[in-house]
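With one protein chain held back, the other chains of the complex are shown just where they sit.
We just call them A and B in the order they show up, numbering each chain from 1.
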Amino acid sequence: MAEPLLDVRNLSVEFHTLAGIVPAVRNISYRLDRGETLAILGESGSGKSVSSSAIMNLVDMPPGRIASGEILLDGKDLLKMTPAERLEVNGRKIAMIFQDPLSHLNPVYTVGWQIREAMTAHGTPRGEAEAETLRLLGRVGIPEPERAMGKYPHEFSGGQRQRVMIAMALALRPDLLIADEPTTALDVTVQAEVLALLKELQRETGMAILIITHDLGVVAEIADRVVVMEKGVLVESGTVREIYHAPKHAYTRKLIAAAPGKGDMHPPLARREPLLTVRDVRKRYGAFEALKGVSFDLAAGETLAIVGESGSGKSTLARVLLRLDEPDSGVAEWKGRDLFTLSPAELFRLRRDLQMVFQDPTQSLNPRMTVYQLISEAWVIHPDILPKSKWRARVAELLAQVGLSAEHMSRYPHQFSGGQRQRIAIARALALEPKLIVCDEAVSALDVSVQAQVIALLDGLRRDLGISFIFIAHDLPVVRDFADQVMVMRRGEVVELGDVRQVFDAPREAYTQALLAASLDPDPEVQAAHRARRLEPA
Amino acid sequence: MLRFIRQRSLSSLISLIGLLVLVFFLSRLTGDPAALFLPVEASAELKQQFRELHGLNDPIMVQFGRYVGNVLTGDLGESLRKARPALDVVLEAFTWTLWLAVITMTLVAVAAIVVGALAAFRSGGFFDRFASTVSLVGASVPDFWVAIVAIVVFSVHLAWLPTSGTGSLAHWILPVAVLFVRPFGIIVQVVRGSMIGALSSAYVKTARAKGVKAGPIIFVHALRNAMLPVITVMGDQAASLLNGAVIVETIFGFPGVGKLMIDSILQRDFNVVLAAILVTALAIFLMNLLIDLAYALLDPRIRH
Partner (left out) sequence: MSLSSTENAILPEPHPAARFLRMLWADKFALVSALFLIMVLILAIIGPHWLDDVAVKQNLRGRNLAPFDWSRDWFYWLGADALGRPLLARIIVAAQNTLMVAAGAVLLSSIAGTFLGLVAGFSSPRLGQVIMRLADVIMSFPSLLIAVIVLYLLGSSVLNLILVLAITRIPVYLRTARAEVLEIRERMFVQAARVMGASSRRILFRHILPVVLPTLVTLATLDFAYVMLAESALSFLGIGIQPPEITWGLMISQGRQYLTNAWWLSFWPGLAIILTTLSLNLLSNWLRIALDPVQRWRLEMKGGRHG
């Protein structure tokens, strides 16, 4: 067997922390051949990014320490190289792209300068580097590459920035490209384009790709082989098909089961009296039209999913409905009253009916308040709901309802995991006994397995308490098992609105079809079929 | 870019007008000018004459209008003690202060940036601990105390440097050295903190992944980003120097604007005081504009 390009052997990395020495990865081994794509799959805290940081010499030491192992690149141990030798590896032999290209590009230099530097740092003459930069920018699909060279990172869109990062990484035609969650922050359609670009470039240059991801869909789309990590341990490895169809480890099975978009869809509901009737809502920020006339109906106990990419206006709609922002025009009729014309006193009473759960529970819970204070604040603000003597019992009841226990009452948010925090946020919303809860990307920041649990919780609340939900998401599969109606938005307009089965099984609009085609399926066969369909000339 | 500058100038101008109003009413409403300008034993008749002469019997708003009109035409009145236009007296002194501030701040900027950046690069190391201690002590000492200790050591005991006055280059050494201490201590700390932040940022990680060497990472990638908060603090420090390094100028007998203001207050030469305050405020206004420009030059995000 030929020597692998990269051979990680028994690597252990540990960090010195408050609780003593914490192993980040323990004894992991994997190998990667030339031209191959290996995915490292894991959730947050799995240590999936640690080995790549060790490969790139990006582990901060201290507090980090490489406790054991070797990282062989072409048979030479990176960990035993002199600093000067090591400098020559980065950029020339191995390059890396990251999750959040905006913060990973230097804000005060032009992208042309930054790409050029990748070459001049390794001795390429300036003129040559300049010409190559222009070629690279064109190659990764940046429009008007000549002008783009003189622009700064903040002047590009998210997808374009990731393309710039790719151009920079590939400047010296490295043998190995490490991609750490390269598409997580991008819209689904952009994600598909970026992954396709990576595959194309791999074919052209013959480089190997090591992709780090939490998303089974990304694995199915791009990888040949996959290693699964859990809590710093490599639990399973194999080809993508093997792992998907015959997972051996319980954790892998659980991950695959949690992937959204596999369960039964809700049957269409009989038409009922609408609880909320929204007509022709418009909102503009300066010259930017965020909402260009949005209308929909929502009945009691019904879930409306609003799906759209960034800039679609879905979050603006949520803010306007909750009167966090004022609309320019339109009507939102709630129990016969227009939400948008309520007086402050009326609005205050209405707050009890309309609640919201935000995307990131870390930010939506005041870090200096205990769980008890967070939940009972609702009754401080609306004292007529509940007499103070009953607060404690009710908080305990609400905590039980969202799957936490009463003993958590005196804790602070930072002591909980992400999923638990979102449960607290849900309990807080429930404290006001609302009729409608707006969930703005409420599960996007959570791990896949936790996402499934939180969605199940919300669906249970809808069933048991008859609460209506407006569930905002950027990704279609997430809402498939949960929504009654789906509304697809783009650039402030409603593209398609229909029952969930109609939208998923027979989408009418081209954009909805494109969204469905772009969202990644964890099944490699399904994904291959998707890809084939995409590549067909339309 | 131009709009940005215009906007900044406008809001600073409002502040400047506010200052003008404040200065005028502060000097008029805190007491009868005649009583303040003239000796205590001056007769009532003399006081009345004084008021007539300076238009102090007019309604206060009329006086204010006259004052504003004079300021706008560059007429800041006569110095009562020196029998020269107050503006001339002030500008003469201000030139000295300006030089003192420019020399000191240049030295401070260069030294603090280099020391702070290097301390941040190996934070926790020997140089960092040394630099942190020195800067902390520097930021904690009263300048007048440093000044008199320096005089005792360098002028009295060692007799290397003159105690006061101007003339030769040697006269500048002690004032500049004393003024250097506190801004240096403060700015080193800001540079260090800001650099530690910049060095742990994501774009520095990218640069390391590209194989960029340590030197360019510190001084090209991190420093320019780290300079933004540093510039603000440097502006504040420079402003306090321009305001007249009152104490240091007094101790070293340096004929700057700070000493002039103190002397004029003690001599009740209010035209000079008002002129001095306006001139320094204008200078600080211009300096803030320069700082905004520097900001925009360093950070392309502000330009848009």
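Just so we're on the same page, contacts are C-beta pairs under 8 Å (C-beta built on N, C-alpha and C of every residue); 3 or more make two chains touch, one makes a residue touch a chain.
This one's a predicted model, so the numbers in the text were calculated from it and none came from an experiment.
Colleague: Specify the residue from the set B:60, B:114 or B:149 that touches the hidden chain.
Modeller: Of these options, the touching residue for the absent chain is B:149.
Colleague: Considering the whole complex, which of B:220, B:262 or B:293 touches the chain not shown?
Modeller: B:262
Colleague: Give the residue, chosen from A:98, A:156, A:334 or A:358, that touches the chain omitted from the document.
Modeller: A:358
Colleague: At which residues does chain B meet the chain that is not included here?
Modeller: Within chain B, the residues that touch the unshown chain are 11-12, 14-16, 18-19, 22, 26-27, 30-31, 36, 136-137, 139-145, 148-149, 151-152, 156, 239-240, 243-244, 246-247, 250, 258, 261-262, 265-266, 273, 277, 280-281, 284-285.
Colleague: So that we can see where the missing chain sits, which residues of chain A does it touch?
Modeller: 16-18, 20, 45, 230-231, 250-251, 254, 322, 324, 347-348, 351-352, 354-356, 358-360, 363-368, 377-378, 380-382, 408, 411-412, 414-417, 419-420, 425, 428, 432, 449-450, 453
Note that in this section only the chains that are shown with their structure count from here on.
Colleague: So how far apart, in whole Å, are chain A and chain B when each is placed at the average of its C-alpha atoms?
Modeller: 50
Colleague: Using the touch definition from the top, list the residues of chain B that touch chain A in their complex.
Modeller: Those residues of chain B that touch chain A are 200-203, 205-213, 216, 221, 224-225, 298-301, 304.
Colleague: If you look only at chain A, which of its residues touch chain B in the complex?
Modeller: 56-58, 60, 87-92, 95-96, 98, 100, 103-109, 117-118, 121-122, 152, 154-155, 165, 168
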